[in-house]
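Below is the structure I would like to discuss, written out as structure tokens.
Note that one protein chain of the assembly has been removed; the remaining protein chains are unaltered in position.
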Amino acid sequence: MGALGLVYFYACAALAVAGALAVVIAKNPIRGAMGLLLLILSVAGLFLALHAQFLAAIQLIVYAGAIVVLFLFVIMLLGPSSSTPSDGRGFATRAFGGGLFAIAGLGALGATWRAMGAWRHLPMASVEPGFGGIDAFGGVLFADALVPFELSSALLMVAVLGAIAIARGRQGLASLSRAELEVARTATAGGDPTGPEAGVFSHEIDLKEQPR
Amino acid sequence: MLSLFPVKDYALIAVILGMPLLGAFVNGIWGRRLGKPAVKMMALAAVGVSFLAAVCTFIALAQAVSDDRDARLSWTAWEWMHTTGRDATNVPVELKFSIDQLSGVMMLIVTGVGFLIHLYATSYMAEDKGYARFFAYMNLFIFSMLVLILGDNLVVLFVGWEGVGLCSYLLIGFWYDKTANAAAGKKAFIANRVGDFGLICAMFLLVQYTGALDWHGIANGAASLVDPSDFARVHVWPLSRGEYTGILSFLQPGYFQAHHVPFLQDHTPSAPVTISAATAVGLALLLGCTGKSAQIPLYVWLPDAMAGPTPVSALIHAATMVTAGVYLICRLCFVFVLSPFVMNVVAVVGVATAVLAATIALVQNDIKKVLAYSTVSQLGFMFLGVGVGAFAAGFFHVFTHAFFKACLFLGAGSVIHAMHARVHDDDQAQDIRNMGGLRKWLPLTHWTFFAATLAIIGFPFTSGFFSKDEILYRAFVDGTVNPLAGSSMLRHVGVYAPPPSLGVWLYGAAVFAATMTAFYMCRLYFLTFWGDFRGWTVGRPSLLAKQEAAHEPAHAEDHGDEDDEAVHEHHEDLATPGYPPHESPWQMTVPLVFLGAFSIFTGFLNPGLGVMTEKPMEHWLEPVFKAASDGAVVFRHGNDKVWAEHLEWPLTVGGIMAFLLGTLLAYWMYIARKGEPAERLAKAFPGLHQLVLDKWRVDELYEALPIGAVDSLAEASAAVDVALVDGFFARLTSLVVAASGTILRAFQTGVVHTYGAMMALGLAAVVWFLGMPHPKATIVDAGGGDYVIHAAPGVGYGYRWDGDGDGKPDTTDFGGETKLKVHLDPGKSTTVHLEVKNAFGLVKSAELHVERPAAPISSL
Partner (left out) sequence: MITVEHYVAVSALLFVIGGVGFLVRRNVLVTLMSIEVMLNAANLALVAFNRSRMAHAASQTYPGPSHTGQVFVFFIIAAEAAEVAVGLAIVLAMFRLRQTVRTDDADLLKN
């Protein structure tokens, strides 16, 4: 793998860190979501370097294809309200928390390096054929990890129900159909999807009409 | 009987005690629901069965005594507890009851007279709504009194002592909705409590000196109470046996003498002031007896106790409870005689109380108050009797007093019952100024009251005559000496000798008291039963107005006679004077007849004046008092028996003169002159009259001095409580709590990233803790002086020991050795260092101290 492997690794790593920094630093949440997407793609690439093909595919399908999309949906729904003005409130607490966490994390990394000692420079073991493929995955998922597998399907169902219940709120079907109506109206009216008027919830009238 | 119940395990005692307790329990808990007839039956059955069992027991006792004069029937319920005496000896305290001649007689009195009074009370209290409660308390009282009498040791006696005190409180304050009654109950209980302090101190001293608390054990160990060695004496001054050297040491004896202070060195003791243990015990017991038997200084509760129902006064404050003090002195006679000083004190206290109470009774107007003071006075006579060593005579007076005083009280109750039907006011119904001529309407009551009065004033050949005159005689001729005076123990110590003419003074004062007794009792009798009835117009203002109008026609006023009549439940025609007082029902008169008869005839159980050669009761009680009378009670003039016998008839004549003088004076003053000389005297000396009427203002004195002191202390404490505790401490604690609340609330901002920051802080702390090495070790004793030190394991830990105490580690690098063995000689110790390095390369060390205890010293 040699030099190509090194370059590939460092490229993916750099892109991942860049994406993470974008998520954390960007003021516009859309930019943050794009950073997240970049991170996910980079991590998928790193998975590929680690011979976890199936997992890389899953990462792309689920993360990039569903979760990031979901984030984008919500950010679009919120419209301009999704970005918050920045002021110095609570700066001391946040800086304290963040700084402490950074020190703790990096300290832990450093300590782990020292603890690993001679094991740090051990090369990776050679890959056996079939490692990381679908067959191997299936063999584990449906045999040893069958119970967690079934439980996770139950978990997903519960999550769906919960999300619907929470997002719907007290108004029930009425609010949902009104939002749908608004989307339909905006789409058919050919209004600019971007900008302040695009967000459904930014219509003052809607919000005021909904009973609390 | 004795074949059924052996002498050592006489279980019939359980029936005697258990029946009243059962009656109290049943009536107390289910009395209301059972209804009056059932309550009456239960109470009477309880005391009645107890009396029958007591009679059987007495017969059995007589049988046992005929074989062995020192026999006692005893029964042990269980072992209660044990305490430690001197030199760490074990003193067991058992719940044991025993009956000997003395307690046998007392037991018959308590249950017999108790039964008659219960019968009386079933009619007297018939309209009271607390009927069941009353009989529950009465039965409980009988039970407590029996426990007191039948107890075989001081602790069981004390249980009964407290029990009768409690029942006295409950029964005096029976009509508790009136504050005065409740206050009287409290006063009785508190006065008793002061006396109980004395009794408890006596118990402590007895267990310390004699090493036992039961009668047998105390008798055996009584000699150590008069041990003259300094160790066994009780130090009165100085209080700490002279070991105190602080700032008040100038108060120690010998200080002034050592420093040659001019006046004080001659008038203060130069050596510690000690008294013998017997004196200390005697004085402490005397305090207890004055509380229970209403002597100076604790008699003040008895007159107030008349606030209770009359059967209560008859049972508790005449026949049984107040004689408990005399009983205790008789029971512990062998302790009292060891200290002639205490005997003299007892006699003087008794005669002083007799005189004081008699003076107060002269002017009282409430029939029950007169009888109450009469009781106090007669108790003084009993104390006089036992104080001069005439234990049998004193106890015989207890016996006769029970009958005639109970008869007098029950008769007074009958009179009050009759008066109450006419005069609805409680206080006026008992006032003898409203009575008179009642012998026409209350014949049985009159004749029994008359019989009891004859007994109390000492009419010749009644029971009171024999008992009282015996006491007067013995007061004159008896002197007490310490029975161990001749023994070698006491030859080196100065022994108290009674003043030689004390007997004359005692006799004189007792005769004076007897004269006053005759006078006030005859006054009471004449004013109540003779003359004209003065109570027609009491409580009837309309009738009074009519009478006045009839006498003074010029001042005819309108008669407001509409309203009062409608209120009275007796529908009477007020044209006539109204219904006269009526005789009481048979439940009340039959006991009166019995008691009246006993008052007259029981004197012949212990008659003096040579009527019988051997007096039955004195002979019966002789073994009980033998320990006391042998050598302790002697005649004066050097134990001159002949001189004493010659004095018997003259001294009796003195007693008869007292009776005659008092009676004739009362007759002249109240019948011949119709009370006019008394009124003139009262007008001539108004201040003195009021003072005596106010009971010499002793209550007021007590209120001012001890009670006032306690009140001031209470007020001071209350002030401190309000200012310091409430003002300062309470506020301080609330301030601290509020402040810490304010501080803690600052963390609850409600904002998520604050909580996140806190979580990060916690995380950092955990990471730090996990990252640091922790050197911990436990030391295990492997025996034989070997100690193995185990270091606690950890992830990636390396260990370095320093076990030889040289300050340098034993190995240079950190190995995996987690154990270190150390050997120590006895009494030696060593310090071991442990250094731990964890995977992150951080090193921390700890110091361990290992010690081996020195070999134990032989514990022979």
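Per-chain residue numbering starts at 1, and chain names A and B are given in the order in which the chains are listed.
Everything below uses one rule, namely that a contact is a pair of C-beta atoms (placed from the backbone, for glycine too) under 8 Å apart; a residue touches a chain by one contact, two chains touch by 3 or more.
Since we're looking at a predicted model, the values are computed, not measured.
Asks: Where the complex has a chain not shown, which of B:A760, B:I789, B:V832 or B:L848 is the residue touching it?
Replies: For the chain that is not drawn, the touching residue is B:A760.
Asks: What chain B residues would touch the chain not displayed?
Replies: Touching the chain left out of view, chain B contributes residues 745, 748-753, 756-757, 760.
Asks: Counting contacts across the full complex, list the positions on chain A that touch the omitted chain.
Replies: Interface residues of chain A facing the absent chain: 5-6, 9, 13, 16-17, 20-21, 23-24, 26, 29, 32-33, 35-36, 39-40, 43, 46-47, 49-52, 54-55, 58-59, 62-63, 66-67, 70-71, 74-75, 77-78, 81-84, 86, 89-90, 94-95, 97-98, 101-102, 105-106, 108-109, 112-113, 116, 120-128, 130-132, 136-137, 139-141, 143-145, 148-149, 152, 155-156, 158-160, 162-167, 169, 201, 207, 210.
We take it that only the chains that are shown with their structure count from here on.
Asks: Quick one: chain A and chain B, Cα centre-to-centre, how many Å?
Replies: 90
Asks: If you look only at chain A, which of its residues touch chain B in the complex?
Replies: Result: residues 90, 93-94, 96-98, 100-101, 103-104, 107-108, 111, 114-115, 117 of chain A touch chain B.
Asks: Sort out for me which residues of chain B touch chain A in the complex.
Replies: 751, 753-754, 756-761, 763-764, 767, 771, 796, 839-841
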